[in-house]
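Removed: one protein chain of the complex. Kept in place: all other protein chains.
Chain nomenclature is as follows: A and B, assigned in order of appearance, with residue numbering initiated at 1 for each chain independently.
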Amino acid sequence: MTVGIVPAVRVREVTRDYRRQRTSIFTPAPVVRALRGVSLDIAPGQRFGIVGESGCGKSTLLRIIAGLDQPTTGTVEIDGTDISRLPERRLGFLRERLQLVFQDPLGSLDPRMKVRDIVAEPLVSQGKRDNLPRVLELLEAVGLQPEAADRYPHQFSGGQRQRISIARALAPDPRILVADEPVSALDVSVRAQVLNLLDELVERLSLTLVFVSHDLSVIRHVCDSVAVMTRGEVVEVGATEQIYQDAEHAYTRALVAAAPRLRTALAGRTAADLAADTLAAKESR
Amino acid sequence: MTSPSWRGPSWRRGAGTSSGFSRLATGLLPAGAHRSRAAVSATIAVGGGIVGLIVAVGLLSLVWTPYDPGAIDPTSRLQISSGAHWLGTDKFGRDVLSLIMAGSRTTLVVGVVAVGVAAIVGVPLGILSAMVPKWWGEVIMRANDLLLAFPALLLAIMLTAVQGQGVVTAMIAIGIASIPSFARVVRSGAIGVMKTEYVLAARAAGRRPWAIALRHVLPNVMNLVIVQASVSFAIAVLAEAALSYLGLGAPPGTASWGRMLQEGQELLFVAPRLEVFPGVAIALAVLGFNLLGDGLRDRYDPRLRDGR
Partner (left out) sequence: MSMPSGSVPSASQGSVIAPRDAPADRPADAPNITAPDDVLRVDGLHVRVGELELLSDVDLTVRRGERVGLIGESGSGKSLTALSIMGLLAESLVPSGSIAVTGQDGRHTQVVGAAESDLAALRGRDVTMIFQEPMTALNPTMRVGAQVAEVMRIHRTVPDRHTAAARAVELLDRVGLPDPAEAARAYPHQLSGGQRQRVVVAMALANDPALLICDEPTTALDVTVQALVLDLIVRGVEARNAGMLFITHDLAVVASVCERVLVMYGGRVVEAGDVQQVFTRPRHRYTRGLIGASDLDLTRDDGRLYTIQGSVPSAGRFPHGCVFRNRCIHATIECESLPRWEGTGPEDGFACWHPVRVHDSQGVDAS
């Protein structure tokens, strides 16, 4: 990080503990440590990926960065301002600067709201009325017809719903876009379209992109830097290509080894090879 | 650092997306209609028809009934159906048809007001209990449980002792007794809504809690409210009948189906029609509101709206 440039996102030693149900009166409730001291810096304009398997804490981290959850200890600074201790009502400025795209195209849109209301919601929260022109502008930017504004989410396909989600996220003109597995629930051909769209928008609007996924190949295509997470910790951070080719940490190597790839499969890499390589990588130093 | 209330761990993502298989396995088509549009329309038509009929009869009875429902005519007691009295007369010589017609007013008013009272208090209570910090939510629900445990009958008796007998007293008592069901049903629905990703997205968009309650939670629990309303209406109708039967509801002068049941009880084997007619009327009213509630709930689900 160049000295003097304020990072878009700065995470310092963030932990997040959850209390589970007590199992007996005599012992205190067991604590689940979803995040165990995570530190990250994301520079403005960077496309930063966070990769990890289920339960690694990446979604928890994302929510904390987005101000939807507070860390148990540690700090989060967005454009220099510490948001980790602010109550939700004081986070209005954050909502203008940072927006989210979620994983589930259907679940992230209120089924009883029209698309125009869904997309305008961030603007309505800021007190703006008469948002229709902006809504139509946004729908066009994500490749949807203006008629879409008066329809309901269930009338669209998964890819289209994700576009609506992106339109909503871009409504308040944020500087930082945080995407939580935005293409994981989409078909392959639709995924390509949505990734291209994200690519185009991030470039055109000079956004900082934080992209979370369990799929290393998607991250490799989208992001220039990546942090690898497992069990609540970041085990490796660096340039994507470098991590892909020559990872240092055993877990990263296992991730790379385990993913089936068409070219290598056609060249003869079987399921048995995948399994063997994964186990070998996990155990390696 | 203590975990915060509003942003606490209850904001977990909801269950994963259903696979295409589960949609297919239930034989659902494109947008997953549980019932076809035709079935929904039929339900609304039949339910609405019955309710409409009752309302029409009620309205009509304001201006005309074949006879004055209160008119006692000792010379025409206990007559069976005839040209003069289509449904016969009761033990006081009153025309049964006129009584049924006038009684529909009582039924409708009691049902609507009782459900209205219950919904106006119960729905916000349910939503509130789902959105406040867990501990407060529990307090609210325990208070709700207290109300639930309190027998409606006792409530009605107490109110009658204070206010005197009357239809209004009955309505309020039944309404208060129906609050807990609304609160419970709405709470469980609201908890489910709060876990969805679209509420998370609303928070990310900067919405305040009250706006989320109004704009997201309420519309998405309305289907539960409608169904509960039709169930509660049915219960209210039966409760009014029971109260009148016990002498606590409509006073002797007011026509009421429940009162008719009570008065005809001792003549069950002599003139069974005096029980059958008001009984059928009550059953029909309950059926009509239930069907209407079901149909409306399905009709206003946006997923079924365009029949895809």
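Here is the rule we use: a residue touches a chain if its C-beta (ideal position, glycine included) is under 8 Å from a C-beta of that chain, and two chains touch if they have at least 3 such contacts.
All values reported here derive from a predicted model rather than from experimental measurement.
Novice: Among the options A:Q160, A:T208 or A:S225, which residue touches the chain absent from this view?
Specialist: Answer from the full complex: A:Q160 touches the omitted chain.
Novice: Just checking the interface: what residues of chain A touch the absent partner chain?
Specialist: For chain A, the residues touching the absent chain are 53-54, 157-160, 187-193, 195-196, 199-200, 214-218, 220-221, 254-255, 257-262, 265-272, 274-279, 282.
Convention: only the chains that are shown with their structure count from here on.
Novice: Write out the stretch or stretches of chain B touching chain A in their complex.
Specialist: Checking each residue of chain B against chain A gives 1, 3-4, 6-7, 9, 11, 13-14, 17, 31, 196-198, 200-208, 211, 215-216, 219-220, 302-303, 305-306, 308.
Novice: Applying the document's contact rule, which stretches of chain A touch chain B when the two form their complex?
Specialist: Listed in rising order, the residues are 17-19, 59, 63, 66-73, 87-89, 91-92, 95-96, 99-100, 102-104, 106-113, 121-122, 124-126, 152, 154-155, 165, 168, 172, 185.
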